[in-house]
Structure formats: C-alpha cells, structure tokens
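Rather than the whole complex, this shows some of its chains in their spots.
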C-alpha cells in the first residue's frame, strides 16, 4: 500500500515537473496571460479611477482573473497531452491516474499562485490598496487555498474535456458554477486582507476555513473520480 | 490453447461515432508471436490495436488481453501493454531527452536503460537536446520507439512502426521487435509494407471492412 | 543574393562622432546649470518645475526616435536595396526611444508626486504614454523573434509603421479626453507660446541637447548591431563546419 502510494507520488512529481517545464518553454503564462491580466487591471484603473470603486472591485477582479487563468492553463495542460496523443501513451502505461491528477493539480497550483502574486502586487500599486502584516498572512493563505480549490476542480474537468473531441467546450459550463463558492470565499477573504469597504482582517479567516474545506473536498473527490472519468 | 492466448477477441464490434470500425472481428494471438496486421485504408487495423490497448470501448462481443477482460479489468490490461499509434505520443515542447527521462520516471526505468534505448534508436546527444517539435519526421518516430523500448511491455502494439524511418532505422526496429519477442514479449504491428513485414512476422492477419478475413496458421 | 559579409559602418572613433559626444556632454552641463540655477521657480509649482527640462525634452526626443524608426523602416521596405543598415538604424533608434520614453515616465511620475501628490493617475496622457512605451517594447520583441536578418527587417519594419500611428494619439490625448496633465503649452495648435523667455529657451536648449545625445547613442548602437549581424553571419561558417564534422564522425 505504502509502496503504491510512494509510486503515485513519484508519478505526480514527474507529471508536475513535466507540466511546469512545458510551461517554462512555451511561456504562455508569463508572456500571454499575465500581460493580458495586467492590462485588464490597468484599463479598469483607467475606467474607474477617482471613486473608491477601484479598491472595492480589486479582490473580485483578482479572483475572476485567476479563475479565467485556471481555465486557460488547465486547457493548455491537457491540450499538451492531446497534441501528439501523449495521453494515450500515459493511459496505456498503467500509470496510476491518481498520480497524473495530483501532478496536474500541483503544477496548476504553482502557476496560479505565481499569477496571483503578480496580480495582488499590481493591485497594491495600481489601486493603492494597503495591506498590513496580518493582512499579508491572510492573503497568502487565501491564495494557496483558493488556488487549490480551483485547481482541484479544474483538473478533473480538464481531464474530462480531452476524453473526446469537442468536449473542451464543456469545461467552462461545468466548471464555473461548481467553482463559484470558491470564488466568493476567496474574494471575501481577499477583501478583508485588502481592507476593501472597511472590512477587517479577522473577518477573513472564516472564509479561509471555507476555502480549506472546499479544497479538501475537491481534491479528495478529484483523486477518486479522475481515473474513472477519463478512462474510456 | 486458451491459457496461452495473449489476445483473444471474439465477435468484437467497436463503434466510432455510429460507424462500426470493427464489425464482429475475431482474433487470437498466442504468447511469443510476432504478428502483422494488414488491410486496406480504413479497414480497422488501428481500431483493432487501440481496442487491444484498452483505449476503446467494446460495443459487442468480448476481448481478453493477457487473460484480463478488456471491459472489466481495463486498468490491468493497460498496465501490461505498450502502444504506439500513428501519432508519436511525445511532448513537443520538451527535448527528446526530456521525453525519454519523463517516461523513465513514470515506468521506473533507470538511467542506463533510458540511455541504452536512445543509443539503440540512433539518437545522439544533439538530437536528445533538441525539442521534439524541431526534429525531422523520422527522428520523432525514433524517439517514440525509444520510449517504447524503455517501457518493456509484455504486449507490444505498434501502428506502422516503420513509417518515416530510413532504411537503417527500419532494420533497427525489426531487430528491436525480434529482441522483444526473444525476451518473451508478444508483438502486434499494423503495416502496409508487405515484403518487409512478411520477412519479419511469424504470422499475418488480414483485416477488411472491420472483419478479419485471414489469420494465417498459428 | 544575401551576401556573406555584413557591411560594418565606419568606426565610431572618428573626429565627428567624438565631437558629437563632447557636444552632448557640454550641452548636458549647460542644461543642468540652466535648469537648476539660472531659471526661476514657477509661481505655482516652485522648484519642481525644473523637472520639466528633462521630462519634456525626453518625451519629444522619444517621439523623434520613433518617427525616425518609422522613416528608416519605410526606407527599408520601399528602397530598391532593402538596406539592412536602415533596419539596424531603425532598431537602434527604437531602443534609444524606449529608454527616453522610460525617462519621461519616471520623471513624470516624480513630478506627479510633487504636484498631484501621487506617482500615477489614470489620466489619458499618462495612460497613452504607457501604451506607447509598451508598443515599442513589443516592437523590440518582434525584432528578437529570430529567423534571418531579412525576415527580421521586413517584419519589424511593418510593425514600426503601425506603431508610429500611436504618437498623434498620445499628443492629442489631452485634447480628445479631458486630462489632468498639462495641456500643450509649447506646441499649441494656435501657435501661441505662453512661457517665460528663459524657461522657454532652456526647454528648447534641452531638446537640442537630448537630440544630440540621441544621435550619439544611435550611432554607437547602430555600429554594435551591425557587428552583431556580422558575427551572426560568421556563425554560419562555424555551424556548417560543425555539421560536416558530425556527419564524418557518425
């Protein structure tokens, strides 16, 4: 049992590092998604300056952008598997699907957290948000758990979407409603961290608890469900 | 006979969309055979191989691979076969070397085995350090075959393994497949190259219109 | 047709370029004296107005650089010889322009901190300036795409002709959109100038000095780019030799 668990984690590690390496080569995140998100934030700043709205919208914007990014990244991450039918090779290799799933989630979380870090930083500068030390701790926890929740769900649906041609189109339809609670929780926690609308930092922690629950549930469900969902 | 059948497909119907790409096909292959599947374009060769790899659902009939039922014990089937389709199954952004060592990690092969497979398929250091997307068609196929060699499956399913390879490469593949059989594996290839496969294979299976019309003698 | 040797322009160690450099240095010193000591403080803005002598000239010379890039690009595209030297001049000029535009952004932010109390406002002039800056970073990225030198030249020339269209937008942004930023005070559509004589002189002197600096930098940068291109062509021989030896050894 423990040997097989070790093996699963070994595969997860191989998959995650492969995914991250592909991303580093293609630089879609750094050269494509990030600049886009940055410009969206700039344009928002341009459109909504001079009236406190900006600080209020910032947390929602950051998480909406993260959600969108997770969609793009997970789609790419499975498109890479599908491009030259590498996924067939993986399926046939007798590789534990749990390993593949956990690897995909890990790579996704790393990318999303990096993305959020940049976005939060931009929000701090562009929208003149102030975060104190406690807020920063809350912010980091929120980013980690929120990304985990989104990634855990996105990877399941991503796997589903490559199981057949044309299914990628299902991804957002399926993903968006399911991920909405995570989005709301993360936004509220971030609002507290940013102090938007006079929210206080302590008010954020219950939301973080909710995020942790969602993250755990999605990750557990995903680990169980990924194999059956994708093995056709 | 029943026990030694590595592939035992009976009255198999496989629907792709609504098209029966296999229409009541019957195939039996014993351990240690090196079999070539022939047939016109669209006959169902690829479909047969993918079915045996556990990559397609069976609509009717039955199929047992290595003794495992293909529907009920799909993951056991998959764990024991190695499959190379028309596509190479490589990550195009990674170098040939990175692809090989990824598969080495996944199947638990050590570094020497990986290097040996690369050398065997004629991949030198420059090629190993080149992203697969930039390799020539034959170099990609060589990389994919090196991955297969790393896999050490007990049932090898190869769809036109010679495609795109130069004369030397074809001989190398043949040697690789013969070695695999010598080491106890069973090999099934689909091919359009009648002469080459006649000299390589121990038996020929002819597919036409989704059915097996000739199986040779076993 | 593509020749094996790039034409390397004459060395920069000529009397002309050296004098140009000296002129740039001397001019900078005079400008500093003018800006920091001789000109008066502004009625409203106090000493912070002195930033203007850098802020405005760099902005204008950046425009000049980008227009020069476009002119060279057009020359490359429509010239009979499709001169690669013009392409390198375009590249050099854009690089210097990006640096100057960066200086405008930084000095503008500092000035903004002093006069508006904040480094950045989402104001049309500021935003369009930032976009212009990004556009030319994009242009430089296009130059770095790889391929042969002719491919680089053609691609980047076309992008340069698109990019230059943004300059009028930056200039007229204060008119098109209500802006916080200073309205045109010198280059006004109606031709009036409303500025104290010495201030105006210093400003124009600043423009002259930064133009000299620009010319000097572009001359040097152009030469470096030409040498890089020549190196690249020489690299082909090395690569050919390597391929031959590989085929022999295997």
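Letters are used for the chains, namely A, B and C, taken in the order the chains are written, and counting of residues starts over at 1 for each.
Rule of thumb we're sticking to: a residue touches a chain if its C-beta (ideal position, glycine included) is under 8 Å from a C-beta of that chain, and two chains touch if they have at least 3 such contacts.
Quick caveat, the model's predicted, so the values are computed rather than measured.
The displayed labels stand for chain types whose copy numbers in the whole complex of this file are A x2, B x2, C x1.
By definition in this document, only the chains that are shown with their structure count from here on.
Chain A has its Cα centroid nearest to the centroid of all protein Cα atoms in the structure. Separating the centre of chain A from that of chain C, both taken as means of CA atoms, is a distance of 40 Å. Centroid to centroid, with C-alpha atoms defining each point, chain B and chain C lie 59 Å apart.
Taking each chain's centre as the mean of its C-alpha atoms, chain A lies 37 Å from chain B. None of the residues of chain B touches two or more other chains. Annotation for chain A: no residues touch two or more other chains. Contacts from chain A toward chain B in the complex involve residues 7, 10-11, 13-14, 18, 21-22, 25-26, 80, 83-86, 88-95, 227, 231-232. Looking at the complex, you find that chain B touches chain A at residues 50, 53-55, 57, 74-75, 78-85, 87-94, 98, 102-103, 105-108, 131-132, 147, 151.
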